[in-house]
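Right, one structure below, let's go through it.
For this view, one protein chain was removed and the others were kept in their places.
Here is chain A:
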Amino acid sequence: AALNGGLRSQVSAALKEGRVTPTELCQRCLALIKSTKFLNAYITVAEETALKQAEESEERYKRGQPLGILDGIPIAVKDNFNTAGIETTCASNMLKGYISPYNATVVQKLLDQGAVLLGKTNLDEFAMGSGSTDGVFGPVRNPWSYSKQYKEKSVPKSHSEDEESNWVITGGSSGGSAAAVSSFTCFAALGSDTGGSTRNPAAHCGVVGLKPTYGLISRHGLIPLVNSMDVPGILTRCVDDAAVLLGSLAGHDPKDSTTIQDGFKPFELPNLTDVSKLSIGIPKEYHAPGLSSEILALWSKAADLFKNAGAKVVEVSLPHTPYSIVCYHVLCTAEVASNMARFDGLEYGHRSDMKDSTESMYAATRREGFNDVVRGRILSGNYFLLKQNYEKYFVKAQKVRRLIANDFVKVFRSGVDILLTPTTLSDATPYTEFIQEDNRTRSAQDDILTQAANMAGLPAINVPTALSERGLPVGLQFIGRSFQEKQLLTVAKWFEKQVQFPVIQLEEVKRHDTDVFQHQKSASFS
């Protein structure tokens, strides 16, 4: 069986034909999780329940009655989704030990289709961050730090220096999920995306990261960061797999009043051969300050790729792009201040021992439960929501948000089908360097290319494109029209085929499945 292959085209077939069993898949993933523990991608590994689910799946395959493509497929879920009976922590002291009584809708959907839930992945605390470095369980390490490709290119600065200090971040905040998919410990993972939290780590970890249109996938059970921007994100190793996951998750949920009412029909992606009818927009404002020359070159090369294949490639303008970060900060912190108000230690979660009064208990609980980043955002958010500030900041930001969204509307109306942009400003930063700047600074820098799509509620996807000079993944982003995921993914799939992004060469993975990988002939893009 090809663990590297697509779900629909290869794994599903292998399971159906009995060439591999769900239990075998599950066991392999669990073993690999153990041997890649140093990545710190998982907060909780649900070994017992996963094996049980795999067993049940196996029974179904034996009877010839699998529930669908996802039956028996091991998946991981970011630890800000509620999972009944399995700890949900949001990488925070506030929810350490919290066992939710219900499943998030997306989790339930996956389980209903027979997916095997391996565990909960690591993140920045309450999804606030762009590095997956600020959670109470420690930072996530990018699997590419240990790849042959990175090691070959890295020049040790001193004799004593080893991998330990050289490792790079995954990006964030869904770093654990991205690392899990990237290191083959699962076939797909759920992340969340509020300002780029799925696409950013996808780019740094060399995997596909899909941010669906706001309202397409239910948020019920996703512990919110910014209710008006959050979406569940999908991380997979190829675009086809993202389409499979999307098909199983999208659609109206009566429990989430912000999901669309219209019916959603899952789709299979066509193999696009002719791109001549396509119009690709290149937004000039995405040539942002700090964009590495490497990525700039890659972006340009990608544009040429489309042009040479016959597509129409035009430069467009999204003039309000530079304002999106400040706008985001106002709206995000305001919603955070509001969403975090429920954490008072009364009904669930951490409760301080402070007993002098209710107020002092609240204050101590929240100080003990939240890290600096969360507390900082709460304070900022409350400031912006004060009566005397509301018009100046919150309402103003809402207006700017409308302008940002309108930028996209205008561009799409002018005949552009898809926008092509970089996903990140550079390849993954080494951890020691990343932590030199604070969370807020980093977030402001790293979200700049991904944030506007959340403002506008549009679908966007990171497609791994090539390796950087340092041997680390670089991805490019496609942004599509509202609810036009089929078109977006179709184009992304065509692009993926053109660039033939190389497979990660990880010692641990090789040890487990020497015969399992089809070594792809890399007509490598770079």
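Structural remarks
We take it that contacts are C-beta pairs under 8 Å (C-beta built on N, C-alpha and C of every residue); 3 or more make two chains touch, one makes a residue touch a chain; residues count from 1.
Definition applied: contacts and distances are computed from a predicted model.
With the options "RalBP1-associated Eps domain-containing protein 1-like", "GATB amidotransferase", "Diamine acetyltransferase 1" or "AP complex subunit sigma" in hand, the undepicted chain maps to the protein name "GATB amidotransferase" (source: UniProt).
The residue touching the chain not shown here, chosen from A:46, A:104, A:400 or A:488, is A:104. Across A:338, A:352 or A:445, the single residue that touches the chain missing here is A:338. Among A:78, A:141 or A:219, the one in contact with the hidden chain is A:219.
Considering the whole complex, the residue from A:97, A:138, A:254 or A:415 that touches the absent chain is A:254. One of A:187, A:328, A:362 or A:483 touches the chain omitted from the figure, and that residue is A:362.
Seen from chain A, the chain kept out of the figure touches residues 81-82, 90, 95, 100-102, 104, 219-224, 226-228, 254-258, 261, 334-335, 337-338, 340-344, 346-348, 355, 358-359, 362, 382, 385-387, 390, 394.
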